[in-house]
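Apart from one protein chain that is not included, each protein chain of the complex appears where it belongs.
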Amino acid sequence: MDTYGLKEFLTNVKSGLISIEEAAEKIKHLAYQDLGFAKVDLHRNIRKGFPEVVYCAGKTVEQVVAILKVLTSKYKNILATRAVKETFLEVKKEIPIAQYHEVPKLITIQQEKQQLTGCILVVCAGTSDLPVAEEAAITAEMMGNRVERLYDVGVAGIHRLLLNEEKLYAARVIIVVAGMEGALASVVGGLVDKPVIAVPTSVGYGASFNGLAALLCMLNSCASGVTVVNIDNGFGAGYAAALINKLEEK
Amino acid sequence: MDTYGLKEFLTNVKSGLISIEEAAEKIKHLAYQDLGFAKVDLHRNIRKGFPEVVYCAGKTVEQVVAILKVLTSKYKNILATRAVKETFLEVKKEIPIAQYHEVPKLITIQQEKQQLTGCILVVCAGTSDLPVAEEAAITAEMMGNRVERLYDVGVAGIHRLLLNEEKLYAARVIIVVAGMEGALASVVGGLVDKPVIAVPTSVGYGASFNGLAALLCMLNSCASGVTVVNIDNGFGAGYAAALINKLEEK
Amino acid sequence: MDTYGLKEFLTNVKSGLISIEEAAEKIKHLAYQDLGFAKVDLHRNIRKGFPEVVYCAGKTVEQVVAILKVLTSKYKNILATRAVKETFLEVKKEIPIAQYHEVPKLITIQQEKQQLTGCILVVCAGTSDLPVAEEAAITAEMMGNRVERLYDVGVAGIHRLLLNEEKLYAARVIIVVAGMEGALASVVGGLVDKPVIAVPTSVGYGASFNGLAALLCMLNSCASGVTVVNIDNGFGAGYAAALINKLEEK
Amino acid sequence: MDTYGLKEFLTNVKSGLISIEEAAEKIKHLAYQDLGFAKVDLHRNIRKGFPEVVYCAGKTVEQVVAILKVLTSKYKNILATRAVKETFLEVKKEIPIAQYHEVPKLITIQQEKQQLTGCILVVCAGTSDLPVAEEAAITAEMMGNRVERLYDVGVAGIHRLLLNEEKLYAARVIIVVAGMEGALASVVGGLVDKPVIAVPTSVGYGASFNGLAALLCMLNSCASGVTVVNIDNGFGAGYAAALINKLEEK
Amino acid sequence: MDTYGLKEFLTNVKSGLISIEEAAEKIKHLAYQDLGFAKVDLHRNIRKGFPEVVYCAGKTVEQVVAILKVLTSKYKNILATRAVKETFLEVKKEIPIAQYHEVPKLITIQQEKQQLTGCILVVCAGTSDLPVAEEAAITAEMMGNRVERLYDVGVAGIHRLLLNEEKLYAARVIIVVAGMEGALASVVGGLVDKPVIAVPTSVGYGASFNGLAALLCMLNSCASGVTVVNIDNGFGAGYAAALINKLEEK
Amino acid sequence: MDTYGLKEFLTNVKSGLISIEEAAEKIKHLAYQDLGFAKVDLHRNIRKGFPEVVYCAGKTVEQVVAILKVLTSKYKNILATRAVKETFLEVKKEIPIAQYHEVPKLITIQQEKQQLTGCILVVCAGTSDLPVAEEAAITAEMMGNRVERLYDVGVAGIHRLLLNEEKLYAARVIIVVAGMEGALASVVGGLVDKPVIAVPTSVGYGASFNGLAALLCMLNSCASGVTVVNIDNGFGAGYAAALINKLEEK
Amino acid sequence: MDTYGLKEFLTNVKSGLISIEEAAEKIKHLAYQDLGFAKVDLHRNIRKGFPEVVYCAGKTVEQVVAILKVLTSKYKNILATRAVKETFLEVKKEIPIAQYHEVPKLITIQQEKQQLTGCILVVCAGTSDLPVAEEAAITAEMMGNRVERLYDVGVAGIHRLLLNEEKLYAARVIIVVAGMEGALASVVGGLVDKPVIAVPTSVGYGASFNGLAALLCMLNSCASGVTVVNIDNGFGAGYAAALINKLEEK
Partner (left out) sequence: MDTYGLKEFLTNVKSGLISIEEAAEKIKHLAYQDLGFAKVDLHRNIRKGFPEVVYCAGKTVEQVVAILKVLTSKYKNILATRAVKETFLEVKKEIPIAQYHEVPKLITIQQEKQQLTGCILVVCAGTSDLPVAEEAAITAEMMGNRVERLYDVGVAGIHRLLLNEEKLYAARVIIVVAGMEGALASVVGGLVDKPVIAVPTSVGYGASFNGLAALLCMLNSCASGVTVVNIDNGFGAGYAAALINKLEEK
């Protein structure tokens, strides 16, 4: 139910076309659908502008399929993250339109083509950071944003970044994905006057402590305007960038 | 030197009004002013849209005064953070227009009144979080943004937040400041469809580990669209929120 | 041996019906049964009101079977935690009445049906937290407590919790199970005037550090009346809730 | 406003004695009183059964005094924690009935003598743990609970505990306060069949890491029925124990 | 070469029976045998009273076999730790007298039966701690010490320990092996007037952080006379206990 | 009361010279003396061979004085650790025989001269480690052990240690005190065949993390026979070394 | 392109033999080759004196092969680190001259034999440290340096090091590789007057925390002139040692 439907519904309640009892029941269904093991959040599209995104890790294949079927019946475009291939194959049986993105392990279901607007730039430091970078990029695209990519431009060879400065200037929001020491976020943050969202990755070994080094580095960035999400949380960065990029449309 | 001056300067170089030698010298001064102990970044206003902000911790009073004098001679509005009162009193002697904000320990120098636009909401969980919340709010105001405040609405009494929901919906960007367990960021993030910047504070004791608990809580927020800055970094949150709020003006 | 048998035994010692030598030997057996690799605590039912619960992790299948056989011969209702399916199948051969609960990996042996009293509510934040939530719920049920469940009501969609507030008010004790940032414990704790036991889970990734984020969040809860158990320790929460719920019966 | 007053108020709204407009205004005041820097939670007594407790750390003396004055005008018995003596002396000027407890740094305001019921036992390991133990004990007493104390019975001389076992058996709820390795919580937890709330303290040095060692020890207790609160959080333990001890009265 | 052989050798050097050149060469071989990938320490028996113990983790099977063959050719009794079964089977082919201890994963080679003297008591908290406890016990036995075992006497059922107090008093040195919260070390340490060596184990989950909780607990023991070795280091505890137990023989 | 007095007392109970009622009362006093804030452990001398040692940190001056007066009235030789000078001056007023050791901040009360036996060697790495080294040395001396000192022989100039090897060979037990990286413990442990007790100190800065680096280093010592106590715990090392050195006398 | 080719190119640009447009295009190719998923840094040989080294972990086999083919077409000698055998076998198909080093998991491609100069000594503490030590040694050799090895000389048997002191004195730079407590770096650093690069390894268990103990130990070395690289980073140590050893040739 989108915002328009919501208003119509409320008008009908007011006018008495829908009784209080019917309305109460409907609101419950509007709010969530109870599958026993899960209360699928059907209200989220109203609050957040995008339906609930399914986090597949720790859920059984059956649970993922059931939740996606509910969501697909209500909304146009659906996203599921951290899905292994086996999960996708089962989803595919029930929802043939579903697509799998192998590198970022995403399932996307697009029932309506959407116009991509604005510009989000996803920058990453090394080839090993690609899964996280692509999770960010596709998340943003699924939410209707135009996305540019600038990959493998880590500070060990900083000229690769400087030779592409015009891409930095052309974007409205920038996502920087980097593992190891994560210094790329500070360098980019020092060059631009737009919001930079930094994503530390678990790429590295030893004292990278599975991404802790990059996380701390990014949190302590001496460049202003840099905010940070959880280690390997490409989805979160893509989502936040989308909210920012879409601001002007409101 | 603002963007306009920069263009004029470049036109003059092109036309020969300014010689290559003069231009080279001028560019160096445009880039930074070397005080020996500091290279004041005079180029930052061009790159970032706001002059260098002075971080006073770890600098001597003399160093702060010298840097502020250089900046004041070049720019209209200047900000210095983490300044103790003694530092301010010395600054005041040299720059009488300087003002001190006791709670967030900020020095502001405003040589020109500016129009405040857009809307940034600063939410904080408890009275003890005020210094950080005010650092965020005043930073954003100094950068030309309209700021609303909603203080002391932590989740221990969540009705205080819910009774003020309309403030959440009226804002373009929201900054959430919270110590202890920092749960407020997730609750706010779950209610709105706009960017939320979370600032963990060092308020708490024991296993709060000086803000680490709140930091981890916020990084792991189950609500989408939440990004995080360093512990007690009100300035960073205010700056990032300003960049987001100003996006539409570009 | 229950409390009644204990008193009879002591009366017999006093009256001389049982000699000192016989009594000493009997007390040793009353205290524990020595299997060489284990001293099965047969005194625990007297001290704690429930027989020793077998923690299967790190024990061989043979050890688990042997300990369960001793316990089954002495007590009505037995619980074993963290048992893989292979272990259960071997237990089943020796104790056919044993049952397996796949999600929480529990083995239960019920030789007598018991009356369930009071009310413990188990709340969990997401579907991935189910194994821990069920460990808590079944532990409490095995100890004779009535248990209600309210699942998948995390703060990312807080209306799912608020629409079920009456369940919170109906309970005597509440167990809150949550991973990621664990904010749900504070929100529930702020709404009710009864004991809340928080269980952090290892659900999450990156800076959740296998449940550390949720643990710290819960320990720093700004809501009063919240106490915490170890990460993923559904059993411990169920046990403590049972002791609280049963208090009035004493 | 207590529960009785609330019902009367609602009856008056229903009957029309109070208009909708008046009621709306009154509800806002019922919910919190806005002091600008703080929203004093006036609804908490209804939700939690005890008015908001003032955490003084990080608040100015003026803020503490203002909040306490609001609370004193509405409720009978008020508690403020982590108050230094200077704060108390200012409070005393405005609220002469206020009392100071030097060891646990508590301010109590008792405008009505209350009946103490049930039995909470506070056990502590060493003399250095007294401030935290007393914070727990007085919190529970302020909430109307009878409290027993058993101090300085750490496991280095375990006979001191065992010679007082009857105190353990007489209590309904037990709070165990211990620093250094915190082993006392497990030993007590192994002896009794009632809820044990463990409070780690920051007493110790070196690898105690300001209470982290005791905290981890208590979270990993092999004894069942032990739950844990934050380091040095005597208040939280006393509050939770009070909720448990009062359960039967509901 | 034992101490006696060393003295004879030196006498021969002094008397000229062995030339300086021959002696220099012999000393090098006396010190270590160079296998390229390893310098087997042949001097250790002289310095430490027991030949080099082989740590098998991280070594290839071929390396372990080669080192054990060198040691077996020089000394009577040899010990290898952390050996998987596959390694043992290859060792067995070359050194048929070798024996495998499955629980502690030790290989022992005894070419001469030795008299066991003194008394070391190995106490452990739970059945899951057995591998570490047996590593300690067999190490001490291999070094010629009499060893007693008291297993599964953790503080959750402290009567199991107290009913065996006479074993504590009969020992000269006590090794306490415990995981989870490791409280047993403090309880034992408080009861006896002899050296207690505490071994934390990685038994546990969640906030046990693979033994860190037990380690910190033991390091902060309020009982005097407790020293600690690395997590799961049964070998180190057995070795140190052996040095202490053997002191009187020197 | 020493062991002899204990036996006499028990004989008198058996013979009826002391009534059961008198005995029960006496046993309580034998076990501890209750000062309200402290239960002074009077049984410790029997269990541990040395009276309770007073840890002054976190106790008020009045508490320390009261406890020391009880102990002085019962035992010959008393030790108090971590006492600031102000505490000592108050103790001195009540117990004029008390002595203060400024470097290790110890108070000693010797009412009877004792024979020092055996040999404990205290080795330290640098001059900054002296306070901890002296705490170990004087503790051992107070317990009747002969102590040798070998100070400032850290591995940065390892010849200082090697030129004093004969001191290592002459000792029965060795205590190694070192901060920074703590490597000295491994080097000493590799040279001798006697128990080595390692004491990490908080000497250092940055990544020494107040002694954590030295602690971890010592716990991971590749030399066998090294056990470890808490950071800066000279007292614990001295106590454990004393127990070991005294073993042969039993 | 080497430095010579670069100068020729620039001369041609200056003289007009190469047009500005051609030059611009060529410079881009000179800087990096864009494979989509990677921007192979072709400028690194000019900046750093050695072509980009390929870090294989986290890259697909196809990505590694593609990058190595680009590099092999431009440079003589190529190095790839952390390559599993399967990766090598695919590389071998495309680049038959490639060689695999099983212990350190390196792929080397040598298309021109080079003169080895200077002297770098690689010292390691135990046999389990060999993979890291060999990674350092072969990296340095690939960069044209003569390398000596001194393996298995840990401080548990320090005579093995001292008997080889002349090797320490013969080297220009020393790399010390050690796990567990990592004390070897301090001992070597105290003996020599040349740069020592310490490499902590993840060899060990329990409180070694995967190399953290050795890392902290080395960072706190009391010996001067010791610098440190990441845990298990043999490559980084070999690279830095090569830069130092080659300094005189510039």
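Going by the order they are written in, the chains are A, B, C, D, E, F and G; count residues from 1 in each one.
Keep this in mind: a contact is a pair of C-beta atoms (placed from the backbone, for glycine too) under 8 Å apart; a residue touches a chain by one contact, two chains touch by 3 or more.
Worth saying up front: this structure is predicted, and the values here are computed from it rather than measured.
Within the full complex, the residue among G:Y32, G:F88, G:Y151 or G:Y239 touching the omitted chain is G:Y239.
When the full complex is taken into account, the listed residue touching the unshown chain is A:M218, out of A:V177, A:M218, A:I231 or A:I244. Within the complete assembly, G:V53 is the residue of G:A38, G:V53 or G:L68 that touches the hidden chain.
Think of the hidden chain as still there; on subunit F it touches residues 126-128, 130, 151-153, 156-157, 159-160, 163, 203, 205-208.
In the full complex, subunit B contacts the hidden chain through residues 28, 31-32, 36-39, 41, 43-44, 47, 52, 55, 57-59, 63, 67, 200, 202, 210-212, 215, 230-233. What subunit G contributes to its contact with the hidden chain is residues 47-50, 53, 172-173, 190-195, 197, 215, 219-220, 224-230, 235-237, 239-240, 243-244, 247-248.
Assume only the chains that are shown with their structure count from here on.
By residue number, more than half of the contact pairs of B-D reappear in one of the listed pairs C-D, A-G or D-E, namely A-G.
A comparison of the D-F and D-E interfaces places the larger number of contacting C-beta pairs at D-E. With centres set at the average Cα position, the gap from subunit C to subunit E is 38 Å.
Per-chain Cα centroids separate subunit A from subunit E by 54 Å. Among the residues of subunit B, those in touch with two or more other chains are 126, 156-157, 190-191, 206-208, 219-220, 224.
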